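Some chains omitted; the rest stay in position.
So that you can tell them apart, the chains are marked A, B, C and D in the order they are listed, and the count of residues begins at 1 in each.
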């Protein structure tokens, strides 16, 4: 029998620690599969964040770092400068990349670091239990915005893909999601291009993946996919924001 | 006769139902017995109808479904 | 009087709630009390436990290494906490879920079919309240009435409908103890 | 006010509001989430401002701004978050900004884990930033003490124009005990030095900064800081002692570990053994004077910490060779085991 689908060899056997139905797991697969398909798995080095995916060093089967909260782009810079021939990626949540780690990602892009960034935007702080993220939607409830995020108090959510695309050193920026098989396929195509951007030595590449957090949103996994579609996608338009490949 | 084969790493299933949701043939369900972690794992009801499209496997966040076809 | 009790089980079984009810009741009756959850990685892993101390004196550490009484709601908790009961102490086992028996002979062990009893009392999720009732009835640490009052204070407004079924469960747990002793 | 059962984290937040705090700036981190979440919920109701910062660094400078502009302001975090606030703290020392900083500490080093630990003692007492300074650091051992010390911390901060730390650990934050929260006080502190935008009309302008290019000017500032620190060291020491005077073994422990030592004391007493406890409540200034109560032929002073041994240095400094100093510690979030501590003490008494 021919194998239509099986778990990527770039993932370890360790069971994922994510909550049931959390799409972090889908995104992991796409990254892993891409590494293998592009033939760079054996020279890949990943840098995980602090967030729900702080244990991803147990899940990705290549050499891995876990950075301090927000500092993955700086760590990846150090790694890539030490080993320019290796393929270096970061995997970061929205608290990590869009809040505490803003300067690091902006400057990795500004320097045109030849790294690939997977930015998992689930509009909330998952690991710490549902606090507001810079990407939390206006009106969306969070434990630190118990009445829902108020624009008057703390602004509208930040759109990182749009912002980073303005930076010269960012050569590939796309926003995707994984809430349906079709979108998963598109997400994978984008992730592939983001790695190709690095392989070809162009510069910084980022894929922003809209993701779910069923637990802290308070929805079932299936409902969460729908909520994402109805609420996140309109504010965070899917599509390519920069492609200088 | 089944042209497709689905293998579930049942002990790692978290019963999230994403596979069930997206199966075009609607042949997946949750089991009524829990696994050791306390989740009701997914299983296939009628493998003969499976077209081995791989959709369930693609959507499974925990990468626990292997899909094969003849 | 110094009562140290640990409550342990799966997350979702309401074990922290049992502990809080014991603590609130002790507090309502004018005792010194502390309640301390275990937290950290094991909570993500699915198990949870908490320590409560009820005393006439100021309380030392809220984190218990040993306890007079232990309430276990699932098998791993039985294994982990059975050794921790002090000699002559009490062990309360939800025997609907835990099919094994305790091995110690120097303590009193109470097997309560809590989940079944709760289901019978019409509150499938009330196993924790059954265990609470059993524990209080067996130890007399607080009055059952205090628990009933607490239930009434907890469930108000739209949740008032849960008052009766919870009290039923506590009562049923207390009854179950009577049957055992 | 009636007593109620509260978690330490929530009690700290409630105490801050009751103390008249008007501003909270912080960044989420476990195990102090309940604190920040309580603030998010309750501070606006009290007319105050809760703002989630983009990072701990930013939070510390929001505090610098609000505190320098005259507000009663608090921030809270946990271990690695406090490491990130070290630059902010040394700036606030230099600029003379009063504020309260809560550290609900966790296992370290690095990201460590979220379990209770006391391994931030140096960072919290020595000033982890650059320059010459300490800052007052209070360590509550019960939920009621959380309330009392947070309220006290605001007054100390205002009096001496400096940041004051409140150091608990995950257990202090997570445990529930009865406590009493006094009603909210509106504080009209007189802060003529504040840069609050009210001076132009008087032809003045206040300046809040942390730079003094001339050596003599900076030395003078340092002398002023040292003067205030000395006054604090003389007047703000807080500690509890239990049965120290005729103890053959004296334990020194603060916060969560002091609670475990109290169990040790009960057990020892039950066995007829004479043991005592010095519980520093102010970690800085350290209660050196308390050690004078120890009798001459005491067998040992044992520092008990949920760490690999940090406060023990202050104990050695306080003891200065008068008695043997021993150390018992657990790390990584593991709790003190009273039986082990007791055994260690007995071994010493038994001459082992």
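In this section, a residue touches a chain if its C-beta (ideal position, glycine included) is under 8 Å from a C-beta of that chain, and two chains touch if they have at least 3 such contacts.
Predicted, not measured: the structure shown is a model, and the values here were computed from it.
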## Note on the structure
Across the whole complex the per-chain copy formula comes to A x2, B x2, C x2, D x2
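Convention: only the chains that are shown with their structure count from here on.
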### Task
Compute the distance, rounded to whole Å, between the mean C-alpha positions of chain A and chain C.
43
### Summary
In whole angstrom, the CA-centroid distance of chain B from chain C equals 38
#### Entry: In the complex, chain C residues that touch chain D
20, 23-24, 27, 32-37, 39-41, 58-63, 65
#### Entry: chain A partner contacts - residues on chain D that touch it in the complex
27-30, 33, 36-37, 40-41, 50-52, 54-56, 80, 110-111
### Query
Quick one: in the complex, what on chain D touches chain C?
3, 5, 31, 113-115, 170-171, 174-178, 256, 259-263, 265-266, 333, 335-339
